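As you look at this complex, bear in mind that one protein chain is not there, while each of the others sits in place.
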Amino acid sequence: MSRGTLIYAAQRLVLITFTAIAVSSIVFIGIHQLPGTALASERRNNPASEAALLHRYHLDLPWTQQYVIWISGLVHGDLGESMVYQGTQITPLLLREVKVSLTLGLAAVLVTVVFGMSLGVLAAIRQNTWVDYVASTTAVVGYSVPSFVWAFLLILLTVSGFYAWTGGTIYEDIGWGKPEQIPVPALALGLPYAAIVARLTRASMLEVIRQDYIRTAWAKGLSSRVVVLRHALRNALIPVLTILGPLITGIITGSVVIEFLFGIPGLGKEFVTSILSRDYNVVIGVFTFYAALVGLANLAVDLLYPVLDPRIRY
Amino acid sequence: MTRGSKFRSLAVAVSALWLVTACGGGGTSSEALASDQTLRFGLANDMTSLDPAQVDSAVDITFISELFTGLYKFDTKLNIVPDGTTGMPDVSTDGLSYTFHLRHDMQFSNGDKITSKDWVWSWTRTVRLNGSYAGNLAPIKGSADVAAGTATTISGLTAPDDYTLKADLTAPAGYWLSMLAMPTATEVLDQKVIDAAGDLHWTEKVDSYIGSGPFKMTARTPNASMDFEPVKSWWGGDTGKLTKVHVDIGIDDVSRVKKFESQGYEMVGMANNGPGPDDVLRYKNDPVKGKLLTVYTGARSTAVGFLMTSGPFAQKAGTKPGDPTTNPDDPGLDGRRAFSMAIDRVQLADIACAHAITCQPATGGPVPKGFRGYLGDNGDPYAKFDAKAAKDLYTKWDPTGSKVKGMSYRYNTSAGNDKRAQNLVAQWKANLGVDVKLAPSDFPTLQRDRRTKTIVIGRQSWGIDYDHPQDWFGNLFSCAQAPIGRGNDEGYCNPAMDALTNASDAKPIDAAMPDYLKAMKMLVDDQVWMTIDYGTQPYMVQSYVKGAGYNGLYDFPWEGIRLLQHS
Partner (left out) sequence: MATSVPAPLEISEEFLAPVSSEELPEQVTLWQDAWRRLTRNHLAVVGLVIIGIFLLTAIVSFVWTPYPTWRQALGPTYQGPTLAHPLGLDDYGRDILSRVMGGAAIALSVGVGASLVASAIGIVLGLLAGFYRGKIDVVISTLINISYGVPDLLIALILVVLIGRGIQNIILAIAITAWLGMARLVRGQTLSLREREFVEAARSIGTSNTKIMSRHIFPNALGPIVVQATYLVPAAIIFEAFLSLLGLGVPPPSPSWGGMASEGYKALQIAPHIVLMPCLALSLTVLAFNWVGDGLRDAIDPRMRR
């Protein structure tokens, strides 16, 4: 890694930290203007016990003071305590869940890139044949069908289908913990984006293939074809890289719904449950994590550019 | 052999082999115990609090009852039996003084001995912390001062010697023993450990989470799992056959049943986390699976509550909540009755509760069937579905439709509540022609709005704490609870009814029942609550698990559960 790249990376990291803090501060302030808290329960609490609970979470202080307390905790990596589950510290909880979400997310990105590029390359090589038409239509259908519909179809296929046909040995439950539970949600999450990548790859492959020097090399013979393919592929990767940033953001968006549907204990599911149960501390914590995650992902993508195209330097 | 069937037989062979090895021993089912006595089940959500003084939900209570000890407890038939005491208390003739004789052999799981001063300290702490069930100790003289912060000791609570506890009450309370039997705020705690680890943080580490019950917590990952093991040489005697209890957290109802079917869980239903209605339906209709399912009567009623102090259903419009609402005129009475008669509770239970499995239509008033205060089947005359009579009564009450304009039904979202709410609204539309909007919210918002006494029509529900009508009148329908901020969300205040129930509270239960029933009839006549269903508690238990069940309020204890050898 060149010195320039290191400096660039450092600058970006600083920017990411600031963005994360800024974004979560906005969320913090916004949420604290909301009426109602997580602390009511079904039993008729007397005012004194409510006051005790409010005090424990600093909710009896003006929001500016609460913000100061929160920020000083954040600087130490302490995101506070859950309001709904007393005694649960948020930072270790979210760190555990981030691991789950990262695993799922990486698997989905793998699906997207591998499936997508394969389909795109295939369509480009066999342009205007039936393979191309089938592949292109599959791609449009792929991203028109939302990820949760893919999830429903896959669940029906695996849980109702495989499970029933094999008398209950293959794929009996959706959830998390066993390696065999990763492919299905990863597929559901990644297929729509694989379709987008397929279209993009096809378009950029076509552009590269059309160029004259490629045509000549192609005409020369098999070994050249292989070299040409590799070269074309390399260049086709760059537009995919451009889209990788928004794609990762899109996968994070989709993971919220997919984790919820499959019962996967990741950040997305935590976000939804904490919003629905008004566990504001957790909501703010999750947001902070997401802001940092997206920033880091985009940084990682940007750092990949020089690897693929040595002309690009920071 | 086709490829498919070859694969299928291989799959069957593999699964059979796996099952045999997993069950630890071959042979047919017998009374012999399995070698692995681990009980496993799943919960949807983590415990909201592990501290008995703060504990709140039915889920938490199951665990508290295994980890801690109270003076008394409920047995599997809901009788009150001694737990930390040697027998029933000595009660003075005026009912104001209780003397408890404590066991001499009690100790915490870390070996610390338990004497009467531990009980005094624990109860004082509970009152001081003002948790949800701190009210269980409110009858004791002087507890109000500690709750308010003006005193540090409860004057009416004394310890004459190491193994005697004496409590003086402010007024006779025939129901107090039931409160003491609840596994919640009156459990005894280890002062040494709590002082060292901190009042708010002693539950966070397994080492400081010390109790005196038959089981102790050995591992915990928040929002992921909990492990428990029996206490060696427990003072209370046999801790049963289980060697370990493992709980997964974050498992929704569908997944719980899936894990149960793959023999990953021994049961589904413990700690109020039962199977979902769709799975219950599936099991009920299956001749083989049906044997694993038991549906117990639950201790919860769901109803629609009408606001008595303002709005179209008001008994006496414009009263301040807390003032008597009884009114010979009662302009809202016909409306309340019409709305109630317009609902076919059988259809509602069919749709909302998986063909009336997870709940039963309510026809006997607010108290569910099987518990004290139930008015008998069809004891609620307005629970009988009569679309025509309802429509006629409604038209008489509101000919122009102005009274119900813009009305919304308030409730908190959950799978069951959504179904009930949508069916209620659909039936009111179909049978009365009234368009009631749905106004769901999360539970804390609903709770907050309820206490402002402004919800004209909304979901009501009560889960029984103990089998005594005082649990209902004292919390939900008395004048004392009617002011803003207290528990009587309808603002109903009937001094005649209160006089009846207050007198009954002081009497022993059998003498008090006739008057309690009279008071219930007043409630039903006024249709303060339009009770729609009684909950049930479905349980799925593997055929080789014995001793598990539900007594209507609480799970059967872990000490009685054992796993038989199975193949």
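A and B are the chain letters, set down in written order, and residue numbers restart from 1 in every chain.
FYI, contacts are C-beta pairs under 8 Å (C-beta built on N, C-alpha and C of every residue); 3 or more make two chains touch, one makes a residue touch a chain.
Being a predicted model, the structure only gives us computed values, none of them experimental.
Of A:74, A:108, A:124 or A:159, it is A:159 that touches the chain left out of the display. Screening A:238, A:272 or A:304 for touch with the missing chain picks out A:272.
Annotation for chain B: contacts to the undisplayed chain at residues 254, 276, 278, 281-282, 347, 350-351, 355, 413, 415, 418-419, 422-423, 425-427, 429-430, 438, 440.
Looking at chain A, the residues touching the absent chain are 19, 23, 27, 30-31, 34, 140-141, 143-146, 148-149, 152, 155-156, 159-160, 192, 196, 199-200, 203, 239, 242-243, 245-247, 249-250, 252-254, 256-257, 260-261, 271-272, 275-276, 283, 287, 290-291, 294-295, 298.
Assume only the chains that are shown with their structure count from here on.
Averaged Cα coordinates give chain A a centre that lies 40 Å from the centre of chain B. The touching residues of chain B, counted against chain A in their complex, run 4, 7-8, 11-12, 14-15, 45-51, 54, 56-57, 129-135, 147-149, 200-201, 203-204, 221-224, 250-252, 254-255, 258-259, 261-262, 413, 442-445, 447-448, 463, 475, 481, 485-487. By the touch criterion stated above, chain A contacts chain B in their complex at residues 35-49, 52, 56, 84-89, 92-93, 96, 165-170, 172-175, 263, 265, 276-278.
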